[in-house]
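With one protein chain withheld, the remaining protein chains of the complex are depicted in position.
Chain naming follows the written order as A and B, and within any one chain the residues start at number 1.
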Amino acid sequence: MAKELLKGNAAAGEAAVRAGADFFAGYPITPSTEILEYLSSRMGELGRTFIQAESEIAAVNMVLGASAAGARCITASSGTGISLKMEGYSYAESMKLPFVVVNVQRHGVGLGGLDSGQSDYFRETKGGGQGDYRRVVYAPSSIQEQVDMIYKSFDVAEKYRIGVTIFSEAVLGQMMEAVDMPPFKKREGELDWGIDGTGKKGIRNNKWTIFERVEMYHEIEEQYQEWENINVEDAEYVFVAAGLPARVCIDTVKKLREKGEKVGLIRLKTLWPYPVKAFKELGPNLKGLISVETNVQGQMVEDVALTCRKFKINAPIYCYAYGPGVPMVKEIVAKYEEVKSGKCEERF
Amino acid sequence: MAAIKTLPTGANKHTFCPGCGHGIVNRLIRECIEELGYQDNYCFALAVGCSCNLHSQKGDFFQAAHGRAGAAATGIKRTRPDMLVIAYQGDGDAGVIGLAETLNAAYRNENLSVIIINNTNFGMTGGQMSWTTMPGEVTTTSTAGRNCDYNGYPQHLPEMIANSFSHIAYSARGSVADVKHIMETKKMIKKALQNQIDKAGYSIVEVLSPCPTNWHLDPLKSCDRIENELYPEYPLGEFKTREDK
Partner (left out) sequence: MKEIVFAGFGGQGVLTGGLILAYMAAQKDLNATWVPSYGAEMRGGAAKCVVKFGESKDEMIGSPSMEEADIIFLMNKPSMTYLKDCKPNATVFVNSHAIEDTSAIPSTMKVIKINCVEKAMEVKNPKGANLIMCAAAIKECKLFDLDYAMDTMCKFFEDKGKGKFNEANRRAFQAGYDAV
């Protein structure tokens, strides 16, 4: 069967449906609205639940209620909409309720703009809501990868009763790409918790104390790191990137290699757990790491630095904080030339 | 008729202050659940505030964030449409921080039973002014007495919902200040639950309830206050029934 040409947001909705999502509640906001629009009709067709909520806060709380009652839940939003959902992120962790959020990021603070970007890195990977907790964060570089990540995200969410964030970007949501859709599936087995009206299982008796929960986070950190390393073994300079910038870096590495430059790429597919293991494969010729991200101050570069400290990698760390949008290959090449010629200031 | 001597299913020792009305309402709800045969098929969506002390009881609970019980109960009910879902909230939770969620659940005519305890203050945090606080009433945030020109006038949630959303099933206000009113309130709660069972739509019952601790009155005087001061502001009765539809 030929690949289907699908918009990123519609593909996200369909992937959730294929993964067995029973429940969606959301609120319109650019650039994630198409997920809401797509599911408004699709969930009904399949006899599943779709609610256009009165607010982002109500939407996430509806999702928590449904999750507690045993539904596979997903919601989506952008920018300030995700800020409003922070209450739900934190409450979800307090009750150990699994649910998936697609954050189709728009760049900027406050109202921000409609441009694409990765300005929510800190919020999505370090918390955002009150308390200390973690969510698994997948960062797709293509629509196919986003589909595959959403498809498995519900299983991960339910296994650990943890929230999962899909770290999408405006352009990824708005662009179209040829994709293969996975088959329909359902949750395997029954949940051993949840509200069913009998009061016998419920959600009150959490399996974990907060300290046991931390041990579980460590287990996820150990087992769920995902990344792709390209040409890192002999590389002198290695780009570190996720999402769309990482995809542009694939072309950048190809182009620079053709010119004889020894460059490589660590393409991060999970942002929490941060794929520290990827850095173990860095070779002895390493002269610098360049974090490429579409925000203005450089956020992910801090995790690059912390990882280097962990493995005692002493190469200087640079950051290409591109700002809103998606960088072009020639722009990343120019930054590389700047780094190589010593004209770029080290970040760490 | 013999009085019920045993505790209804799920009822347990409660942790409310002496003289508080929550314990009575909790018992009324549980008696109704049992009488309707739903003791193995119900769930409370709890608010933040004194109402979350219902945690000491048995059965299924969902502890919603402050004000969000209307939204959370919606998610639960849509997922398990045959389960009895009761949003149990205080006036501050349902009518102040959660006004949007409460009104929007009514707007959608969600098939829910919403029970709201009105004790004219934010009880759990130590007696601050709520939108239901009486004109001139002293609270920790209206120390000179509530100035309604500055803070707004008392909120009448059941009337607001009955007047705004003509398609809902039921809206009423009861009281637990004396036995007669307790028995009337029980009938209201039972109607609210029966409506949900019959899939008739949204039902809301506000219950005027004493708060001796924050009113700085003994339990009996608290009940007198309800009768003398609150009834004129908050009239009891049914504002909307299924028959009006």
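Definition applied: contacts are C-beta pairs under 8 Å (C-beta built on N, C-alpha and C of every residue); 3 or more make two chains touch, one makes a residue touch a chain.
Small disclaimer: the values here were computed from a predicted structure and weren't measured.
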Shown chains that the omitted chain touches within the full complex: A
Which of A:K152, A:K201 or A:K254 contacts the chain that the document leaves out: A:K254
Hidden-chain contact residue, picked from the options A:M95, A:L114 or A:V214: A:L114
Residue touching the undisplayed chain, where the options are A:L46, A:V109 or A:M176: A:M176
Hidden-chain contact residue, picked from the options A:K159, A:H218 or A:K330: A:K330
Touch list for chain A against the chain that is not drawn: 2-5, 31, 113-116, 142, 170-171, 174-178, 244, 247-248, 250-251, 254, 324, 326, 328-330
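Convention: only the chains that are shown with their structure count from here on.
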Centre-to-centre distance between chain B and chain A (centres being mean Cα positions), rounded to whole Å: 41
List of chain B residues in touch with chain A within their complex: 10, 38, 40-43, 45, 55, 58-65, 68, 70-80, 83-84, 100-101, 104, 107
Touching residues (chain side chain A, partner chain B) in the complex: 22-23, 25, 49, 51, 53-55, 57-59, 61-71, 73, 87-88, 91, 94-95, 195-199, 202-204
